[in-house]
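For this depiction, one protein chain was excluded, whereas all remaining protein chains were kept in their positions.
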Amino acid sequence: MYWDIFHLMRNEILIIIAILTVMTVDLFLSKNKKHHVIRLAHLLFAVILIWSLLPGKTGYLFGHSYLTNPLINFFKAIMNIGVMLIMLQAVNWIKRDLIPQGFASEFYILIWASLLGLNYMISSGDFLMFYLGLELSALPIAAAVAFEFFRKRSAEAAIKYIMLAAMSSAIMLFGISLIYATSGSIYFHDIVNTKEMPLLELIGFVMMVSGVAFKISLVPFHFWTADVYEGAPTVISNYLSVISKGAAVFILMILLFIPLRRYEQTWTIMLYVLAVLTMFTGNFFALRQQNMKRFLAYSSVAQAGFILLGVIGGNVRALETVIYFILIYIFSNVAAFGAVHVIAMHSGKENMKDYEGLYRTNPLISLVLMLALFSLAGIPFLAGFFGKFFLYATAAEKGYYWLVFIAVINVTISLYYYLLPVRAAFLRKSENPIPHFKSDIYTRIGLVILVLGILFLGLYSPVYEYIAEISKIF
Amino acid sequence: MDILTLFVIVPALTVGILLFTKNLRQARLTALAGMLIQTAMAFHLLWRYWQERSAGNDAVMLFTKDKLWFPTWGIHYHIGVDGISVLMIMLTSLIVVAGIFVSWKIDDLPKEFFISLIMLATGVFGFFISLDLFTMFVFYEIAVIPMYLLIGIWGSGPREYAAMKLTLMLMGASALLLVAILGIYFHSSPDGHYTFNILEIAKNAAIPPAMQKIFFPLAFIGFGTIGALFPFHTWSPDGHASAPTAVSMLHAGVLMKLGGYGIFRVVMYLMPQGTLFWTDFFLVLAVIGVVYGAYSAIRQTDLKYINAYSSVSHLGLVLFGLLMLNKTAWNGAMLQSLSHGFITALFFALIGMIYGRTHTRDVTRMRGILRIIPFIATAYIIAGMANLGLPGFSGFVAEMNIFVGGFLNNDLFKQTMTVLAASSIVVTAVYILRVVGMMIYGKPKEEYRGIPQAQWYEKTAIYILIFFISAIGMIPSFWIKFIEPGVENFLKPFLH
Amino acid sequence: MIEGISIQLILTFTTLLFFIGLYGFLTRTNLIGMLISLELMLNSEAVNFVAFNQYLYPGKLQGSIFSLFIIALAAAETALALAIILQVFKMTGSTDVKEVKDLKY
Partner (left out) sequence: MSDYSWVIWIPVLPLASFLLLGLFNRYFRKEPIAAYIGMLSLGIAWVLSLYTAYQYYFVSGIQNGKYIPYLPFRWEWLQFSDHLSIELGTLIDPVSVMMLVVVTTISFMVQIYSRGYMHGDSGFARFYAYLSLFSFSMLSLVLANNLFQIYIFWELVGVSSFLLIGYYFEKPSAIAASKKAFIVTRFADFFFLTGILLIGYFAGTFDIETLNSMQTLKWIGAHPGPVFMGLSAVTWALILIFIGGAGKSAMFPLHIWLPDAMEGPTPVSALIHAATMVVAGVFLVARLFPLYYFTGDGFTLRIVAVVGAFSALFAAVIALTQEDIKRVLAYSTMSQIGYMMMALGVSGYEGHEGMGYMAGMFHLFTHAMFKALLFLAAGIIIHAVHSNYMKDMGGLKKYLPVTHWMFLFAALAISGIPPFAGFYSKDEILHAAFKYNTIIWFTGFFVAGLTAFYMFRLFFRIFYNGERTYEHPPKENSKFMLFPVVFLGILTISAGWIFTPFSLYVSPTREPFSYEVHYFSPLVLGSVLVALTGIGLAYLMYYKPTDYPSRVARAFGKLYFWAKNKFYVDEFYLFVTKKIIFDKIARPFAWFDRHVVDGMMNAIGNTTLWISEKIKFIQSGRMQEYGMYFIYGVVFLVMVYYFFNF
């Protein structure tokens, strides 16, 4: 019995254990021994990661408050992979910036807590769990955004994030309350059965979706994205752009496809409009960015628009393509942020102009950057292409050729700005390029895994087929 | 490993080995070795193909291999060749080899140069063997993207601008193509078993005419852009002008052929009704391209611009021939692809050599190079003559097939268009002779005395190309025997 | 259920409360003020849940429990927000929202 419960929510339990372990160990470490936490944290999380990769079961807990199935389990595994990769990148940042001030475990605790929140969120079977998960994921990250408390930008990003997140969750909550008023239940499986749709519920629905859209950073709910990504430590931006966004997309799909199925007509139009807005806005803003983090922020806004192309399909196909895309997107974007992070760590520079002549001094990291950006732009044979192609196909299957058309136009625009850093790094020569540097072993492992993922995730079709297999949940 | 997959594996392996090379010497030797193997394989394939056909194998595609890749979407790794692809593969491998010879002395980042070059070639090879729309598209884009780096890093002039423009226009076009491919895919089968397999889609013939009318122009423009369809050709002059020699060769010689080939293999084959509906419209565009490219070339002073516009004109003829929808014209279009590939590669190779010696590409600033570098200048004259359709060289055969084919249509409009297109041969003569008169003839300038003669590697490249230009020009029937069965098969949707 | 007070009335009240909070959030120049407005919004929802529960679906406790969680989370949020405001104050010397607009475009 207990074993079953553990098995169903093993991810959450393991993460909690990990958090507690790190907390406890941290108590016994003197200030100059903090770096041991790093190894411990990685070890723990590796265990969680491997465990989470085991196939999951279908089941529910707490009277349908907590649901799980192989797909959700797999998605958690994907998030774990992402977090693991981000943690690998964070090491040199922790060592350089945090350990001297006596921090180390705090980073892991915060990021794991947020991950825990996301895990709850995607497993949620009712609005309460959903809300709790959402908040649990947001609050630690707000703290993490403010981590570089010696920089004003970090604080500004944090205050923007916490305030806007709170506002969005307040609005979402109001929406949920309206849905509760009309449907009489906060359980997803109860909502499915109600028939008519009063205006009140529509407003509630829109408010609720906008709360999720805030997390995914869909236009016009995206405004925090660029500011926060730019101000936050790169690692946290990275986390926000992939893990948090991916989970939000996942739960959005679950919500729309199962409990809110009867609004299909509504949310199709909504998503259509949001997708167009998001793609154009994200791309137009990304065009003239100089700061790499800000640049990637807008790029990730645009990517969210592309994701909607898949979501709009509204069927199992949509589920599988979007999850596949998120998996690939995690690899691509983490690699892109990772490259930016590594460069910023070693040179303190994160503007595109500083990248000029980078290839001639640091060929490998430039290569990683290029592959990541090309993958984001959707260039074959890199993984990103496959992800995007299936998204288009999902939209096209429903007959939304115009949407696909708009999307491909946006891909062309996006290609322009994805080529800009490549241009700086490869095409240009510079008087004083970023000098050659060597990064540490954690970063290297992380980047190698990312590059391998970018190269082979698309070509190796069983990944997709596995996702397709477990996606047949409704 | 089957015989066709090797065409992708060998270049990929070459790229892999190139990653570990240390200097120019190693890099160029590795690249050369890989591509020589590829060329040998290409000729082996030619021979095998010949054997199969002689043995009475009259399947549409030979050496096919079909491997399920993404079962959910019905994406296959499906490859196969007919005579046309075989010839295109031969063309590509030869031009890559010639390109490597031409870049024998590349000094900046040699390893990366060869990697990008061969990466591009990989895409092209893959494109020519694919029978699955998805794989075809994948290879197509693989072929386009290295161009950005190749032009951007090793180019000259406004290279960043040119590279960006080229990439964006080609990728934009391929984006349109993508929409069309999806459109085709979701109408590919009457019973919902959608497929990307070209042959199967054609067999099903399930795409409703209304849909064909929508997706035909998208796909046509998608492929047409890389085939320099007016008015989507403007990437080509800038791109060619800025690209390094080998890249111009490969680009004009091979990459631009993807357009005509794709239109032939995919767009027209799968959407016959759409084709019939849109023929006249695109015919006008093609003819404008032919004439307009030729006239634009007259005014240029940069050698590469002249040739780029010349390519616009000559590739316009490919599209023109395809739109004529009969065997003769299609034979001509395919021959023209082949012929223009060799001729333009030769041109760009020579321009690169001249530029490397005189450091200018401005025809008004050069004079009398025939006296100074007779080998290169003579080769340039030969290339020019081949380009203006002198009998005995490949251009003539191809163009005559196109014109005669165009005229065989019992349609006054098409015949008039043919005459208009044919008028370009006069203009071609004008711009070729202008260059010859200004740059090659005349009293040599003093400052050019003592510039080096053609080196052995340059000569090798030139010999290879001239050999094939004349071989096609002298015995066209041999090459048409390869082309014809393919053309006949792909013409079937139009014959009922 | 409160005699004489209809659900409409409560809904009107909570909606007003919510929008007052929203208005406050969007117009206050002080970060603390904004935080207070946020609290108003959250409280309106808490009331909402309880009211719906009591008036419409009196049999179950879903709404009431929800509102409990809202209160708890609001507290957590406020605590964290205050901490960050403190951080901002350390950096800029004020809690004026105008001070935090460096990151833009």
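Letters A, B and C mark the chains as written, and numbering starts fresh at 1 in each.
One rule holds for everything that comes next: contacts are C-beta pairs under 8 Å (C-beta built on N, C-alpha and C of every residue); 3 or more make two chains touch, one makes a residue touch a chain.
Just so it is clear, the model here is predicted, and its values are computed rather than measured.
Note on the chain not shown: across the whole complex it touches A, B, C. Contact with the chain that does not appear here is found for just one residue of B:Ala12, B:Met61, B:Ala429 or B:Ala471, B:Ala429. Interface note for the absent chain: among B:Ala12, B:Leu46, B:Leu408 or B:Ile451, the touching residue is B:Leu408. One of A:Leu202, A:Val316, A:Leu367 or A:Ile445 touches the chain omitted from the figure, and that residue is A:Leu202. Mapped onto chain C, the interface with the missing chain covers residues 22, 25-27, 34, 97-98, 100-105.
Contacts to the hidden chain, counted on chain A, fall at residues 159-160, 163-164, 167-168, 171, 202-203, 206-207, 209-210, 213-214, 219-221, 223-224, 226-227, 265-266, 269-270, 273-274, 281, 284-285, 287-288, 413, 416.
Contact residues of chain B toward the unshown chain are 165, 168-169, 230-231, 233-235, 237-238, 292, 295-296, 298-300, 309, 326-328, 368, 370-371, 385, 388-392, 396-397, 400-401, 403-405, 407-408, 412, 415, 418-419, 422-423, 425-426, 429-430, 433-434, 436-437, 440-444, 476-477, 480.
Note that only the chains that are shown with their structure count from here on.
Listed by label, the chains that touch chain A and also chain B number zero. Ranked by how far their CA centres sit from the centre of chain C, the chains are topped by B.
In terms of Cα centroid distance from the overall Cα mean, chain A ranks first.
One simple way to say how far apart two chains are is to compare their mean CA positions; for chain A and chain B this gives 42 Å. A separation of 27 Å divides the Cα centre of chain A from that of chain C.
Computed centre separation for the pair chain B/chain C is 65 angstrom, with centres defined by C-alpha atoms.
Listed for chain B are no residues, as none touches two or more other chains.
Shared interface positions of chain C, i.e. residues touching 2 or more other chains, are not present. Listing the residues of chain B that touch chain A in their complex gives 69-73, 75, 134, 137-139, 141-142, 145, 148-149, 152-153, 159-160, 163-164, 167-168, 171-172, 175-176, 178-179, 182-183, 185-186, 214.
Only residues 126-128, 131-132, 135, 139, 142-143, 146, 149, 152-153, 155-160, 162-163, 166-167, 170-171, 173-174, 176-178, 180-181, 184-187, 226-227, 230-231 of chain A touch chain C when the two sit together in their complex. Interface residues of chain A, counted against chain B in their complex, comprise 317, 320, 374, 379-381, 385, 389-390, 392-393, 396-397, 401, 404-405, 408-409, 411-412, 415-416, 419, 422-423, 426-428, 461, 464-465, 468.
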